Structure formats: C-alpha cells, structure tokens
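Note that one protein chain of the assembly has been removed; the remaining protein chains are unaltered in position.
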Amino acid sequence: MRIAVLVCVVLAVLPLVVQGPYAQGIILVSVYFAILSLAWNALAGYTGQFSLAPAAFAMLGGYTTALLDFYLKVPLFIGIPAAIISTALFGLVLGKLVLRLSGPYLSLTTLAFAEIARVVVGNSHEFTRGDQGMHVATLTDSRLGYYYIFLAALVVVLVLLYAMLRSKLGRFMTAVRDDPVGAESRGINVVRVKMIVFCISCALCGLAGSLYGTFSQLVSPELGLLQQTGLVLSMVVIGGMASLTGSIVGALLVYLGSEWLRSFGNWQVIVFALLVILFARYVPGGLWGLMLDRLKGKRA
Amino acid sequence: MSGPLLEMRGVTAGYAQDIDVLREISLRVDAGQVTGLIGLNGAGKSTLVKTICGFLAPKSGSVTFEGNDVSGVAPHKLIDLGICCIPQESSLFPYLSVEDNLTLPLLGRRAKFGSVLKQRLDDVYAQFPALHEKRSQAAGSLSGGQQKQLEFGKAWLQQPKLCLVDEPSIGLSPRISEEVFTWIEKFASSGMGILLIDHNVRRVVRMSDRVCVLSLGRITAEGASSEFQGDLHRQVQEWLGLDF
Amino acid sequence: MAVGLAMIFGVLKIVNFAHGEFFMVGAYTYVLVALKFEVSPWIALPCAALAGAALGWIVERLLMRPLYRGYASWGFMKDEYAVVVTFGLSLLLINLVDKIVGPYSYKGPSLIETSRFALGPVMLTGQKAIAAVVALLIMGGLAVFLKRSVWGKQIQAVAQNRLGASLAGIDATRTTALIFAISGMLAALSGALLAPMVNPSPDVGAFPAIKSYVIVVLGGMGSVWGAMLAAMILGVSEAFFSVYGSYDYRDAFGLAILVLVLLLRPQGLFGEKGREL
Amino acid sequence: ADPPILIGASITQSPPGSVVQGTQVKDGMEILKDMVNAKGGILGRQVKVLYEDNQGIPEKGRAATEKLITNDKVVALAGGHQSSVCLAEIEVAHRYKVPYVNTNCWSDDVRKRGYPEVFNTSPYNTLVSSSMATTLAAMGVKKVVAFAENTDYGIGQAKLTGELLKQKAPNIDYKYETLDRSSKDFTAVMLPLRANPPDVIVMSMLPPAAYIVMNQAYEQGVAPSAKTLLYDGGGLVDYPDFWQNVKEGGKHLLSFALYHPAMPQTQLAKDIAAEYKKRTGADINRLVLQAADSLHLVLEGIKSAKSTEPDKLAQAMRTMKFDSLRGVSNFSTKEGFGYQQWLDIPYVNYEVTEIKQPVGQTVMLQAPGQKFDTSKIVRPK
Partner (left out) sequence: MSLLTIRNLSKAFGGVAAVNDVSFEVRQGEILGLIGPNGSGKTTVLNMLSGFLPADAGQVTMQDRDITSMRPDKLAQQGVLRMFQMTRVFTRTSALDNLLTAGMARGLAEAEAMKRAQSLIEELTLGPVQHLDAGQLSGGQRKLLEFGMCFIEPPVIAMLDEPFAAVHPVMREVMAKFIRARHEQGATFLLVSHDMPVVVDLCDRAVCMNAGKVIASGATRDVLSNHDVIEAYLGETHAGDESLAYGDHA
C-alpha cells in the first residue's frame, strides 16, 4: 500500500516532467486500465470469482453515460454516477445468475455475457448507433484537468478498496476465495459477499468506462472487446494477483509498455504478445511476488 | 538379501529455498521388516515420504533403493521399481469408478500384471466388501473411511517391494483398522519392506521391527522396537522434548 | 471444436484463450497445404491435424509447465496464469499468421467436388455432408477413447488428481502434453473441415471459440457427449430463433438458453456433480 | 538539408481491423511518396509518412492520431479507412486543428460533423446508395433484399438505399437483413429467401464475411440464380483475395465499382498503377488509388500554400485548383453528407461473367457518366 501511495504521488507530480498532451494522455489511459485492474483484482484476486467481463462493464458504463447524454441531455455530473449505478445493477442481475456457479463455469458464463453485451450494443443500431460509437460530452477540455480527474478517481478507488480489504469484508473475501464451503461453515454468507464484491467491481468498471467515454468523447462497442479484458487480466497477473499495488503498477507498465512498443511499428503487437507470455512464464508470481521475494531475500 | 532395501543418507530437503524441513536424515528400511516412524505434527514425516517418492528433490544426501540412487527419479517411475506409496492426502480419482481406481496403475502395465490382476482384485474385494458393493460408483462419493480402504486396495494390487504408508488408520473404523494392520504385518512377513507412519505410538512400536523418532526434521531416536517397550508415554515425551 | 475445448477445459480446468487460434492454424494449414502443394485435400486434412497436435504439444511443453510445478505440496493451480499466457499466445498467433501468411482469407478446397444437393428443406454441399460425417466419426471415436481406453482413463486420472496419478505410475507430464495435443488436433481438424465454409483469415478463430465455450458450459464440463448434444441444441435453436425471431439477437438467445440451463442445472446438462463434503 | 515533411497515417496493420485495407492504403501512399521524393520532394524537402497501427479500434485510432499530432508533429493526416475509427480520429484532428484527409471512410457522419479540418476524398454512402437505387429502379425489379453487415457501413448503406429507393421507385418491395460479420453460418437467413426469392440481393458487406455469405447464397441456390441477381456495393471484386475465397458464387455478380481500367486516367495515376504492378504483381484497385490520391491532395496543398502551417494548408486544400488522380476536384461546402466532399467521384457498374475474370474484361453495364444498360445483364441459367 505504501508503494501504491508512492505511485500515486509520482503520478500526481508527473505532469511537471512529462508534458505534452500525448504523453499525459497515455498515462491517463493507463490510469483507466489501473482502475479496471483494481476492480477485477478485487473480484478475482481477492474473492476468487474469475469474471471475464470487466471490459464489458466498462463498455456498459460508458454507454449509460453516453445514452443519457445523447437522448436526455442529462448533464455529466448525473450521467457518471448513473453509470456507476447502472453497472452495479447489471452486476446485481448477472451476479444473481452466475454467482451460484463456480470456477470455470463462472468465467465462461461471464465471458458469454461480455460477448453478448457487445454484440447487442453493436447491433442495436437504432439505439446505440452500432459500432460507429456514440459521441459523449466532455467534462473539461483541459488535458491536465482530465489527468487529475482520473488520478483522483484512481485514488478514490484505491482508498475504497483498501478500506474494503482491511475491513471484515476483506477477510471474508479471501475466505470465500480459499474455500467457499469452509467459509460458509464458519458463518460467512458466501453469496452475499460474492454479490457485494461483484457489484462493487462492476460499478468501478462502470465508473472507469464512463469517465473514459467522456475523456475520449466516444464510446464504442470496442471498449468491451474480449481483448481488452485480456489486457486487464495481463496487467493484474503481471503486477501480481491479490495486490492492489501490483494492479496499478501492472497497468502502468503494460499500457505504457505497449505504447512504447509502437516504435516496433508493424511488429508491435507481436512483440507485446511475446513479452506478455514471457513475463507470465518466468515471473509467475507477478512483479509484486518478485518484489516480495527480493525483500525476503534481503532480510534472510 | 544383503543390504537395506531403502536407504536415506544425510538427506536434507524442504519446500522453500531457505527453509529445510528435513535435516540430515539417515534412515533405512529392510526387506521383510516394518520400520516405524513417529513424530509430532509437523515434524516432517510426510515430507520425508514425499522426498522418497520424488515429489521433492533432496537438497543434499542420497536416497538409494536396492543400491540404486533414486533421488532424482520421477514419481511415476517408482511403481516400476516396486515402490508404492499411500500418501496422507488422497491419491484417488474422484470421478472414476472404484474399480478403475484400483486397476488403473496396472492397466498401463498389463505385461507385468495382466495375469494376476483378476485374482488380486478378487482378494481386495473379499477383504473390503464395501468396495465390492460400490465398485462401479465414483470414488469421490465414498465415505472417508471407504476411501482409505480403496487406497489400501490399490497398494495390495501392486504388491510392491517397498510400501510407504502414511497414517493408514485415519478414519478407519476400529475393526477395519485392525484388519489393515494385520495386512501390513502379512505384507512384511511375505518379504515386503514397509515404512509405517502413524500416530498410534503403541501400535507402531508393537508392529515395527525398528522405530525412528522424527522431531523438528531430525531423527532424534532410533532403535529396535524392543528398546521402546515400557512406559511409552513418558519416553515419547522425553524424546520429543516436551514436558507436560 | 467444442469437443476439443471440452477436453482441455473439462479435463484440465484450464481456460485456453488460444483455442480459437488452434482452430485457425488448422484451417490455414489445410488450405495452404492443399493449395500451395496442390495435394489432395484428403492429405491436407491429416496435415492440419498434425499441425494442431504439434502446436498443442509445443504450447504445453513451453508454457504450461509452471502450472503444476509443486503440485505435490498443495500446489495451487494458477488458472489466472493460464488465462494470461494463452491470451498472449492468441494475440501472438493471430498476428504472426497475419504477418507471415498475410491478412487475406482463403477458401479451402472441398473434400469432394460434388456440388450442392437438396436434403429436405436445406441445400447441402458435398463438403458439408462430408464434414459432418467426419466430425461425427471423430467425436464418437474420441468419446470411446476417453471412456474405454487405458489412455483415456489415464487422462481423466491426471485431471482429477495429479499426485495420485503419479503414484499410480502415470506420467502426468506426458499425459498433459497428450491432452493438449489431442485438443489442439481436434481444434485444428475442425478448422480444416470448416475451412471451405468459413474462409479462414487470421482472426477466424475468435467466434467459434466463444461458441465452443458456451457449448462446453452448456454440455457440462468435461463431458464429451454433453458437448455434442449441446452443440446440436444450440445450433438448432439458434437457427430456429433466427428464422422465427430476430436474426440480430440470436446470439443473445443462445445466452438465454445457457442461463436457463445453468439455473436449473449449475453443472451443465451432462456435468457430474461430485461429493464435496 | 531541411528536415522532411512529416505526414501521419493511422491505418490498420493488425487484427481485428481490416489489415487487407490497411496494407493497400499503405502501398498507395508509399508509391506516391517515393515518386514525389524521387523528383526532389515538396518545397525542396523530402516527404515522410509516419504510419501508426490502430488495429481497427477507434480508441487506438484516437491515441495514434494524438501521438502523430502532438508527438511527431505531423503537418497533416491521411489514410483513414474505416468509418468508426475515422469518427474517433477526426475529433482529435479537429481539436488540434490539423488537416485530416479521409481516404476511405464511407459513413456520411464523417462529413456531417462539419469539421473544417476534414477533407473527404473518399467515396461516401450517399453516392453509392443513390447510384445503386437508380440502377435498381432502372432494372425494373419488384422485390429487393439487402444483406447488411452489422457495422455502420453495412447498415448505413442498406438504410440509405431503402430511403432513396422510396423516392426513386416507391413500388419496389425492399427490406434489409442485418448480418453479423463475425458469424460463419448464414443458412438461417438464406432459407426464407429460397422459398420466396427476391429479384435482386444487394450486398452491403465486406470481406471476409461477404465471401461466406456469397458462398452460402450460392450453395443454398439463392443467388445468383436465374431469378435472383446479386448486386454488390462494397467493391468486393477489388479485393485481392476475392477469387481465392469465392468461386462459383462470384459468377454473375453485378458490381458497383469505383475503379475500372476503362475509366479516364491521369498520367500520374497510370504511373502509379504501373509501379503498383511492379511492386506487388497485382493490378491496381480503387483503394490503392484513393490512398495515393489523399496523399496527393496534401502534397499539392503544401505546394500551393508554400507552407506546412496547418491553417494555411487547410485553406489551400479547400480553395486551390487541384487535379486529382481520378479526375475530380473541388470540395463541396454544402452542409451534411457533402461537406468538404468531392461529390462527383466517378464510378461504373459491371458484371463478372467468368471465374477469375480480370476487371477489364467484365461486362460493362454502366460506363462512367453513362446510363445503366439493363439489356447487357447476363443471367445465370
């Protein structure tokens, strides 16, 4: 956590050094991914519920805000919270259906949901304008302004999750992850714990997606691509499962890395894929695990 | 037969790089004898078994079987050498039928076991009627004790030269457990070497030819079982360094 | 395809993101072998299967090993690891093929050159009929293989208890590689069989992969028969729905079926539910 | 020497977007750039095109464009070839006021935003739809079904065609089916048509889905048949992989096309075609030409403005006298679908009558600027 705070502080002063809207934009997008990673990590890393729909929920969040803006001209300060609420509700309904399932069943059902959600959004041309995406109003034209809005969101999410993990709920989450039957036998309402975390995670994804939509002034079904989910997963695993700091660092690293790889031009994606594989293969504990090992090594 | 069946010399092993669970273990099992191993919870008994079976590589020292070094041999090769292990945790395949569980180790080695398979299977069923009754059910649906019986059945079918038995009596009803121990004695008298781990100190001492006491990863006492008669309660506590 | 997935996934409980790319590789191998070397498609078919098997094998060799390192000591299966590695792999394969073979799609040559004929209300091409027959044969063979043969049983054993399998003298590592190879082979084969119909392009695998996942869950994890039946149910009902309902949302309809089934039977149609306590 | 003039291009170089299109766009721009540089460049400076991969994802396009503008400081952007990506990118170009030449985004929405930085040398949906509607009206058909892929391009075109048909031939029974471009099985859509065949099926689809649809339409005996013709509006025959994907099903395809060797060509266009043939071994097609043309526009603009300042450049492009490779010029200033658009892009209609037939040997149904000649249509038996 201390490192997470440090990272946030570094991010906060970074614009002094890193100037130019492009560079700041990249960091900003990686902060977006950091929020998604955190949300997914809370669900998968800490609670053991392997959802494959974080990107889909980000998309739904983005579309909530966009649709409200487009049809009802709802101002963003309502539209963004509305995205949180709507994705939480979506999560509630989906959760009711899928959280009775375990392990791979859960993953695959959420995967199916994610794909279907994307297809439906993409095919509902009349309503969502299909794959052309929707134009969204923006909070501010200032890049720096946006930078700090995202950073603030990240900090809020981080603090929220940190508090959550420190609380009783946090303990119950890991208990549910390790052994749901055991958890039940100790008096933990497993379904409720899963449900709460699922909804929170979905809502955070929704928030991220909604903010992101207003930033890029465009939401499109591509926000919910399975690839995006894969990216989020890579970030968490590369950062280290069940570590908040890991998620943030992983997100920054992976996204900034993939931007940096642009210099490989044509081969960018291939190099990226190779790196992801190699990283996962040789640092299976993630960066965080690596760091812990190092620390331990020093102490011993 | 000359020389020990299994011999461990100065074996140090552990799960993590920097923590040794077993330290400098030297231990032997002779053919036709039962070697008992006792020790407190967490002393390292199961770790020792895992090391012999090749799940853990010793960091130093050697494990020899019939004079050949087996320390690096992969677990699945042991069966061909004639080593069988009944681990503390389950080695069953919960979704396969009881009969498949019993025969699977041998099916892949029909050349070696094909002819005796049927006969031995009948033996096992005669010994454990519960298994016969449930032979086409999934092994996972058995009760705890029935599963343990199944593990024994598997060992019986293989009739190895060396059998490592980690806590056989867990969950067995007194009658069955008695029978199992009788079996073990029968195995031994037919020339099999046995490493027996159990918490029932009195019984281990009674059954074994030699007894080793493992404490915090070291062998702290060792000797013929006759040396372990008398007031076991006190003695054991002394060896283990406990004062109650 | 779904059956291959059912294997890897039901048997190993590993989510393989790259399964669709095995499909793609199979399809491409088939097409390229048949077109470039101008051999009979009947020779290209086993080539594709071989390529798939080889790929599966290599993937397992190089990438899946850490998954079960330390399984002897309550090693925790790191499913997240598998997901990420196969995700990377999927990206890699798609883009490699894109760069090496090119982004263009190819229509595979038909296995037989009869043209279309009518069967009831549907027109069939010889290719479709043959593909269906070959697929059915393979699936049937596979089911028998898994249920009856020693290897099949060993595969199941490894999946259910690695430690136990090793003690039973089964080379768990080799068996896992075998599973990957078979599953890669199946995916590649279905890719090859469908190549004349789906015109492979580098990202051709994505859609069938998702479909297969749905089918696997629907059929019950690890149940080969379940997967077959589920594939049929899904196919028929989706076709039905797109004719009588709305074509746009037929995939959503498939999901609705899935949800319904799972509500009633959380373990899928044919999944077995084991004793947990 | 002076630093080179930088021009940005955000194109698709890896899936899920259309890499086929991206490759052609890049080829076209490279050829023109090399030709210009060989002649000494523009304003005495060499020209360099920076390509960024957007994977066909709007968000990536947005980021790539931003990078090109703010990081690489390109003077203009060209090459956009997928509407959804264009729509994201023009936002960025508009914000930074950098000229953006749309190479191949057909969606009318790109024009309807009314951004003065965006110049459209690309064909546009209204053009295609209205031409196709005119053709259909001329053919005197009664029942038309359109297959539209579930993208903005597909649905947009199918809808527009419907609207225009209503004006031009209100008695035609027209409807469109939305098809999922990631799907592989379209039998379900074909079946009802077999029972109740239309006169024409209009294809508003792109490869590879379009190929599969065509193959299945053929297999199911739906089209092309004696009763039903297949009419393509997406330039399918232009794709280099068309014939390796579509066999029998491609015979008797009517095609709306933006390139035909018989069209009048400028000398530069001919040179580019020759160079393209030399480099790739394939005949040039309209997309390669369009790409070269969009770069051509930027370079001519720089020449005419004698400056690379974005606003001066934009002003020049808007007002200068420009000879396009395809013989069109003059941007419309009307708001709506025609905003800063070359309105009268030349086109033809032809019918493919043999498998693997070169475009030059197809049956010309409508030569550029002429009327559609229904009597030339060859129907399958």
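By written order: A, B, C and D. Residues from 1 in each chain.
Assume contacts are C-beta pairs under 8 Å (C-beta built on N, C-alpha and C of every residue); 3 or more make two chains touch, one makes a residue touch a chain.
This one's a predicted model, so the numbers in the text were calculated from it and none came from an experiment.
Listed residues A:V190, A:L204 or A:V219: the one in touch with the omitted chain is A:V190. Among B:L5, B:V70 or B:L142, the one in contact with the hidden chain is B:L142.
When the full complex is taken into account, the listed residue touching the unshown chain is B:I170, out of B:A74, B:I170 or B:A224.
Within the set B:L104, B:L121, B:V201 or B:I219, the residue that contacts the chain not displayed is B:V201.
For subunit A, the residues in touch with the chain missing from this view are 168, 171-172, 174-175, 177-179, 181-190. Residue-level contact of subunit B with the missing chain is found at 15, 39-43, 45-47, 88-90, 130, 141-146, 148-149, 167, 170-179, 199-203, 230-233, 236-237, 240, 242, 244.
What we mean here is this: only the chains that are shown with their structure count from here on.
For subunit C, the chain with the farthest CA centroid is B.
More contacting C-beta pairs link the chains of A-C than the other of the two pairs A-C and A-D.
Put simply, the chain closest to the centre of the protein, by Cα centroids, is C. Remark: subunit A and subunit C have CA centroids separated by 29 Å (rounded to whole angstrom).
Each chain gets a centre from the mean of its Cα atoms; for subunit C and subunit D, those two points are 37 Å apart. The set of subunit B residues touching two or more other chains is empty. In subunit C, the residues touching two or more other chains are 95, 206, 248, 251. Of all residues in subunit D, those touching subunit C in their complex are 14-16, 18-20, 22-23, 150, 177-180, 182-185, 187-189, 191-192, 194, 207-208, 211-212, 215-216, 218-221, 240-241, 244-248.
By the touch criterion given at the top, residues 20-23, 25-26, 29, 119, 122-123, 125, 129-133, 141, 216-218, 220, 222-223, 225, 227, 259, 262, 265-266, 268-269 of subunit A touch subunit D in their complex.
For subunit C in complex with subunit A, the touching residues are 9, 13, 15, 17, 62-63, 66, 78-81, 83-85, 87-92, 95-96, 99, 206, 210, 213-214, 216-217, 221, 248-249, 251-252, 254-255, 258-259, 262-263, 266-268, 276-277.
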